[in-house]
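Okay, handing you the structure first.
Yeah, one chain of the complex is gone here, protein chain that is, but the others are all in their spots.
On to chain A.
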Amino acid sequence: MKPFAYHQPNQVPDAAKLLTSIEDSKLVAGGMTLIPTLKQRLASPVALVDLSKLPNLKGITDDGATISIGAMTPHAVVAASKLVQAKIPGLAALASMIGDPAVRSRGTIGGSVANNDPAADYPAGVLGLGATIVTSAREIAADKFFLGLFETALEPGEIITAIRFPVPLKAGYAKFKAPASRYALVGVFAAKFADGVRVAVTGAGSGVFRVPPMEAALSQHFDPSAVAAIKIDTDGLTSDIHAEADYRAHLVTVMAKRAVDAALS
């Protein structure tokens, strides 16, 4: 690890100011991606801005038609939340599938969403549910937030404070775990709302994406059989030592079926 300055601000504006005023500074939430990168000397920020002391960034609130999850809420808390389990069980299930117990205790929803790893689970839930990303500066719709491989709409110094999820009629997540990392080789989140169905895929390509043909078919008939015959184009899908693009494409269909099945059960 290379040396760096460490800041632990008490207010969100202070944190934002530190991030904009110190060049090459990075914020740290749970640190599940950043800390290993630092240990491998692959990143050398001048300063770390630790968000753990910021008030009101942890916890889950029931807003009626929506649920708000504070950016610093660990995955384990979301997974175990009675509220999330009751209102969006598919989201609680997603949180319970992230990493391992240590990662779930430490990793946060805000960190995961801001990092936008192409194989992370939360982006599928956030995009699949059409959530709103609440930041220190504004609110961003999920459809406008994820911009591809580790890229998001966040501006420098902008800090996620919460994610607001609309409560769906039904929602489910199915994940095919990469054998070694247990990130999503392919993960599919399917959510049914009164005005239609959203399907979001993680792991398969360079970033989370929606599948309009599946959404259209499921809006007609929310059943696994509706997507069973829908094949995904391999263009833009990832090929690596674990899975070639055609296998990932096939898994999108299988996981979509299973996500709908999970939503219905």
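Heads up, the rule we're going with is that contacts are C-beta pairs under 8 Å (C-beta built on N, C-alpha and C of every residue); 3 or more make two chains touch, one makes a residue touch a chain; residues count from 1.
Just so we're on the same page, contacts and distances are computed from a predicted model.
Looking at the choices "Peptide ABC transporter permease", "LuxR family maltose regulon positive regulatory protein", "Urocanate hydratase" or "Xanthine dehydrogenase family protein molybdopterin-binding subunit", the name in the UniProt record of the chain not drawn here is "Xanthine dehydrogenase family protein molybdopterin-binding subunit". Set against the missing chain, the residues A:Ala86, A:Ala141 or A:Ala228 yield one that touches it, A:Ala228. Touch with the chain that is not drawn comes from one residue among A:Pro3, A:Pro55, A:Pro101 or A:Pro156, which is A:Pro3. By the touch definition given at the top, chain A reaches the unshown chain through residues 1-3, 40-41, 176, 179-181, 228, 241-244, 247, 250-251, 254.
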